Structures are given as C-alpha cells and as structure tokens.
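A single protein chain has been removed from this complex, and every other one stays in its place.
Per-chain numbering from 1; labels A and B assigned in written order.
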Amino acid sequence: MAQTNIVLEAKDITKQFPGVLANDGVNFNLRKGEIHALLGENGAGKSTLMNVLYGLHLPDKGEIYVNEKPVLIHSSNDSIALGIGMVHQHFMLIPVFTVAENIMLGDETVRRGMLDQNAVAEKVNQLSKQYGMDVDPLALVGQLPVGVQQRVEIVKTLYRDAQILILDEPTAVLTPQEADDLFRIMRDLTKRGVSIIFITHKLKEVLAIADRITVMRAGRTVGTVSPKDVNPEKLATMMVGREVNLVILKKQANPKEATLVVKDLHVEDDRRYPAVRGVSFEVHAGEVLGIAGVQGNGQTQLAEALTGLRPTQSGQVTLAGKDITGKTPRVITETGLANIPEDRQRHGLVLSYTIADNMVLCNYYRPPFANGVVMQPDQIDANARQLIKDFDVRTPSPFVPASKLSGGNQQKVIVARELSRPIKLLIASQPTRGLDVGSIEYIHSRIIQKRDEGAAVLLVSSELDEIMVLSDRIAVMYRGQIVDIVPAANVSKEYLGLLMAGVKLEDAVKSAPKQEKEIKVERVF
Amino acid sequence: MDWKRFSFIALVIIVLFGAVVMVGQSQQRPILIITSMLATTIAVATPLTLGALSGVFCERSGVVNIGIEGMMLSAAFFGWLAAIYMFHVFGFPIGISITVGALFAVITGGLMGLLLAVLSITFNVDQIIGGTVINILAVGLTGFLNRQLFFGKGSVFGGQVPNSPGVLPTIHIPIREIFAPLCSDSIICIENIRAINRVFDQKPIAMGAVLLVFIAHFILFKTRWGLRTRSVGEHPKAADTVGINVFKMRYANVIIGGCLAGLAGAYFTIESVPSFEPLLTNGRGFISLAAMIFGNWTPIGAWAAALVFGASQALQINMQLFRESIPPQWAFLQQSYVVGLAPYILTMLILTGIIGKTTPPAADGVPYEK
Partner (left out) sequence: MQAEKQSSSLARQILKSATESSLIPFLAILTAVIVGGIIISIVGGNPFQAYRGLIEGSLGSQKALSETAVWATPYIFAGLAVALAFKGGLFNIGAEGQLALGAVFSSLIGYALPGWLGFDLPTIIHLPLAIIVGMIAGGIWAGVVGALKAYTGGHEVINTIMMNYIALNTTSFLLNGIMKDKSPTNVIARTPMIADSARIPTIFEGLRVHWGFLLALLVAFFIWWLLTKTTLGFEIRTVGLNPDAAKYAGINVKRTITLTMVFSGMLAGLAGAIEVTGLNFRHELGFSIGYGFDAIAIALLGKSHPLGVVLAAILFAAMRNGATRMQFITQLPVDLISMLQAFILLFVAADAIVRYIYRVKSKGERVVLTRGWGG
C-alpha cells in the first residue's frame, strides 16, 4: 500500500499521569480501509493512546495528523468533526434512553424546538440496513443484549459519518460466534472505505482479522508487523518483553468428595428479575470447576449468592456437608470459604485502609488479631509483613493505603488474605481481570496450588482462555441456567462458544482435538 | 408515575378533603369547602412545587441539592430586603418595589446555585456537605444581616423594621364573568361558580409554579437541552464522548435550580406575607426533596407529591375555620403540634419506599472526573 493512504498518524505522543508514564513517545499510523490492530497487555498504554486520539486526554507532547494535516484534538467534538468514531470497551450508552436518543445525543435533530426522534429513527434504519446491522431505533438500550448494544455504538459513530473507527476490546463481551459476526461487519466497513483501529489483548483475533499489528508495551510502541510474518509466540514475546513461561505445571486433578453442592438455585438481580434460574452442580475437593459464559448471564449473581452477598430465592447450597443456604458471609467464611470477589475495589478492599488492615478484613475479630473487643495491632502488623513476603506484594510498607497499590498488587493483597486461611472452598470471580501478565501468572499458580492442597475451586471468568486452562471441568451459563458441564481436557473452544450462545449439541463434535501449543499461548492472554 | 404512588396520592388527598368536609358540612356546603381547600392547597404547595422543580433540574443533571432550604431562606430574605430598600430608601412605587424584590429573590437563589455548583462541580466537595454548607450559610447570613441592617449601628432604619411595601396581588381569572350568566337566577349556582373561580384566582408565583411544572416537563423530555441534561445525570462519560460539556450542563442546571428555589423563597416574603423572620422556611426545602423523590424526579410527579403536602397544610388551615363544629373526641386535631406533624411523617414514610420505589438518575450525586 502506498504511503499516501495514511488517514491518521500519531507522532511521538507522550502522556504522563500522576505516577505513571502512560505513553512515552508513541508512534502509530492508520491507512485507509485497513484494520490495524493495537496489541498489548493491560496497562501497556493502548487505551491512553486512543483517548488521546479521541480527545478525551490531551497529550503532554506529540503531534496528530488526520489526512496528513496536523490537527489539535481538544475534545471529542474535535475528533467527531474529524471523522473519528470510537466504540469504548464499557459502552457509552444510556440505558434509560432509546436507541435513537442515544444515537442522536450531542448531534440532535430538532424540529420546531422539539427533538425529532422519527427523523433519527429513519436514518438509523437506513444505516443499519446498509451495513447489515439490525437495530430497532425505538427500543430502550437497557433492554437490549450486549451484542446489539455494541451495534448501536457502531451505528452511533456511522451516524456521525465516522471514517476512522476505534474499537476498544470489542470482543470482550461477545461469544466467539458473535465475535465472528463483528469481524464480518468490520470487513464490510473497510470495504466501504472506513479505517479501523482494533484494540485487543487476544492474539488469535489479531491474527485472524488484522491487516497490520502494532504492539505496545509499558507505554511504548514495540513495533509494527504484518500477521503473515509472526506467530503467537513471537507476538507474546513482543507484548510481554520476555519469553513467556507458557507451560503451567498443572498435575492431573485428583478430585475427592463433593465439597460444594448446589441444588436448583434461584437468585434475583438488583432489579428483582430472575438472574439465576435453577442451577445445580457440585464442586469436588481437589478440582477446579470453571463457570464460563458471556458476561451478564447470571454468573455474578451466582457467585454472590454462594458467598452470602446476595439473598437466594430458592434452592439449596451445602458446603462441606453444612447447609449454608441464605447464611451470612460471616457464617459461610467460617465454614471454610475463601472469596476472591469480582469487583476487587468495591467488595475486596477498603481502599483507604492500610494493607495491614485489609489483610485482616475478614478475620479482624478473631484471635490473634483481636482479643474480645480490643484489636491487637502488633499481631495485625506481623501478619501483614508475613503475607507481603509470602505473596510477593510490592509495597514499601504494610501501612500504605491499598489505594496506592497497582491493580496487580491490590489483587495480591486479596489473594494473600483469602488463601492464607485454612479453607475448603475457593470461589474466584474474574481473578485476573485487568492485570498484567506477571500477576496473572502468579495468581493462576496460586489457584492451582490451592487445588492441589485439596481445596475445591469454583472459578468464574468471562475470559474463555482462562477458564480452559485452569479448569478441570467447565460449566457454561446462559440466561441464568447451566447449559452443560463438560470435562475441560477435550473440549473445543468452538463448542464452548456454542454453549455460551445457549446451543447444546447432543451429538456434535464435542471433542475436537486441540493443539497443545495453542492452549499454552491462550492461557496467558 | 406508577399506579401505586398515583393511587396513594389520590387516596391521601381524598382522605384529607373528606375530613374537612365531614367536619364543616354543618356550616357550609361541601362544594364550597372543597373549592376552598383546593385553592389553599395550590397556594401553599407553591414553594414545595418550586423547590421540587429546583431539585429535579439539579439532580437530573447529576447534582444532589440538599441546599434548597438555604436557597429559599436567603432568597426570601434578600428579595424582601430589596423590596424594602426600593420602597423606603429609593422611593420607588409599591408595584416596582415588590417586582424588583421578586427578581432579587430569584437572583439570590441563582447565586446560591452558583455556589453549590462551584463547590460540587469545580471543587468536588461532597454534594451533601456542599448543600449543608449552603443551609448553614443562609441561616448565618440572613440572621446576621437581618439584625445588623435594621438594628445595627448606623442602620438607615434606625432600629425599626419598616413595613414591607406589600405582597403580590391575586390575579383574577374571569370564570365568574363568563359562566355566571348561564345560571340565570339561581343563587346557589352563582355561589358555586364563584367558589370554583376562587380555585383559579391565585397569586402570580403560585400560577407561575403550575406553569413551570409543564414548562419543565417539556424542557426535560422534549428538547435538546433536556436530553443533554438527562444524559449528564445518567452517564456523564457517555455524554462527554459525544462532545457534550458535562461541567457546563451541570453548572447551568444547578443555577436554574437555584433560581427556582429563589422563586420559592420569593413566595414567602413577596407573595404570602410581607415580612421576614429567621428560619421561616421551616423545613420546606427538605420536604420539597421528598416530593421530588416521590415524584420519581419528574416535574409532574413532583407536583402531584407537592400537592399532597399542600393538602395536609390546607387541612390544618381549614380546620381552624370550623373549630366549633369539631366533635370533642377529635379536638386534638386542632392542635398544630399534632396536625403539623403530618408533612414530616409523610416525608419519612415516602422515603421508606413502601409506597413504591423510585429510581434516581444513575449518576446523581457522583462528581464527574475526567
């Protein structure tokens, strides 16, 4: 492709946040009609770069060129005017507005002082027909499935005549099949002259769809390559900066008695709609049961109900032979539960507490940390120092507030607290979400270690790769029910994808053999 | 407004009106009592309606306004003060003086709104603390100036509170003139029409409040401004990504809210009675918030809820009229300590959510940080 086709170029972008150099002299360019993947692990600076291009952050240094003309992008208004559109990882949609209202917001059609929703709806219909994306303009966004919401986001950018489209981790919320559908739409868009920046940390997707790949690491661009010239290992090394230890030393599981038994559990969500609808399964001591599924299919509510954070409507839960249905978190914890919660900053930590206090959050009231009514600071400090050493928490002192730690170290504080107790069951929800590779490796190995020590492990994750690598058995949830539970050893990703979409094939090729190498790579990313 | 809350409002109003009719029917015909209650209800609901509208604008844009009480109080004071200065010191005629007074009240409210905006939007002060600061500041400022300007050394009024130029006049809607001829000679018919007319003959701020309810509804749900306001209250980041200036939208709406609370303040000293006393708002700013919550953050719903509070106050006023005919076992109802509790207990009841839960804007009370 000729050099003159460059529609967007960022030169030497530098952006400093308090304590972090998020972008350090980054260079990036996008050609007309291509899909350019931006690859990097969490915290590599991909999102910062995109926010700079979209006008949400001002760079400290550097220049941006659109169609080879230097431009200043101070706000999203500027970027929209330049034909740049962005689909954010967390959708920028207002659930209580209709699709048409969401799409016109900021660029409203007004007739005689009033919003003209019908005119917008007409244009939306026209756009969705043109690009093969089915959306109902008068539906309330909050009632649409995630996949459709994503289409609304894309239509929203096209409505503003975007010629450059930034997609930030668009597949994170999709089933593999939905992701394929998205890739088809992306191809369609590029044929019509739209250029796409595709941000991801998933290697396989990059190799499948991208025309070019730029890899970022620690705020810098490592290099730009063509998918023809690389393989997953090479990309992984570029991303992480070292040979990634791809082999996990995972022994054959040795499951024993059923530790957690769940029978016909029903749970409601915050809006009192049924979220878990009759779920039954067992987790045995010494095995990892993975709960897979697209986000929002009841996994969160299931984990919360099992850990006592959410009331159950009906059904029965037994832990180590004891009925814990509807019991308080304290009772369940004392029965032998360790809980790595999904939202570590909301549930797992008190951010303004010190690390030492956070490390006794669940057992502050028991000896040796308290004696009757009075707390024992010496014991609490000693405990923290020990755990910081044992679990490799990077901190200058145990008296630093948890808010000052990086995401990975925050998660290690939680893991240290939960795994340092004698436990029978570990429930880990999204244990590595948003973490760097080093922390992911560490936390994975700790989870497996607990399994090997004889604990039952329930792993809830929307990262299919994480589920496939850690689990001994995999349960797939769809709309509040478990579609199927399959052994992890010989299941294909494709079949799991079908299950995640609610399709269960009785006699389908459940056990397509899978290449060993692939697992290893996907384990990490 | 779902059926549960709507029927609750209807029920309470029927019960309140029914009580007065039962007590007073030996002296007056029910229609006269009901119309008199209605007229009082609409009038006394005015500051609550405006206060609730103030809350709706602030909170729809994502800023919790607990300072409505203080905004009302300071507006009531400065509006009244301006009217007095215009009349006594600068010698303007009554009409101009009180109009300027009303204007000053609105401006005072707007400035208090600006203060809340600066605190909560620019300086990220916790919004409830910011509102409390406004409440306390209003008490301190009005208390001090009220004393100092009238009784202090060198006061132009020399230690005497001068008479206020007066209050806004009632505006007559000519229903009587149009319909009375249809009655031919029936005296009862004419009396009924006069009674009905009284419901519509309100003072300007009371009329304006009702009008503003519908204007606010139109603005919030039919216009570009409203769509953008609601968007910054629901999901400010989403609004930001499509080029809406979250800070400007919030500033503007909080100032609008302040002006509305200021108009509510004007009701007390410019429209209702021509005098000011410290703490005269008496919790009505907070009751407005309850009305706003019960009305599910919609202007019309909030108005309906404000009318319930107005009716409970009207009950108290109308009971006084029929003091003699209250049976002895109901005599305690006359005691203002007892009937006066109704709005407060009603507010607490509403907040429990047992009469239907409502949903605040998703980003209500959450400062927006880029």
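In this text, a residue touches a chain if its C-beta (ideal position, glycine included) is under 8 Å from a C-beta of that chain, and two chains touch if they have at least 3 such contacts.
Everything numeric in this text was worked out from a predicted model, so none of it was measured.
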Option from B:I128, B:I300 or B:I326 whose C-beta touches the chain left out = B:I128
Option from B:V232, B:A290 or B:M319 whose C-beta touches the chain left out | B:A290
Over the whole complex, note the residues of chain B touching the chain we left out.
-> 64, 66, 119, 122-130, 132-133, 135-137, 139-141, 143-149, 151-154, 279, 282-283, 286, 289-290, 293-294, 335-338, 340-341, 344-345, 347-348, 351-354, 357-360, 364-366
Please give every residue of chain A in contact with the chain that is not shown.
-> 307, 309, 328-331, 333, 339, 341, 343, 346-353, 357, 361-362, 364-365, 370, 373-375, 401, 403
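The definition used in the following text is that only the chains that are shown with their structure count from here on.
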Contacts from chain B onto chain A in the complex sit at residues 222-224, 227-228, 230-231, 234-235, 237-245, 362, 370
Within the complex, which stretch of chain A touches chain B?
-> 54, 56, 75-77, 80, 86, 88, 91-97, 101, 104-108, 110, 113-115, 156
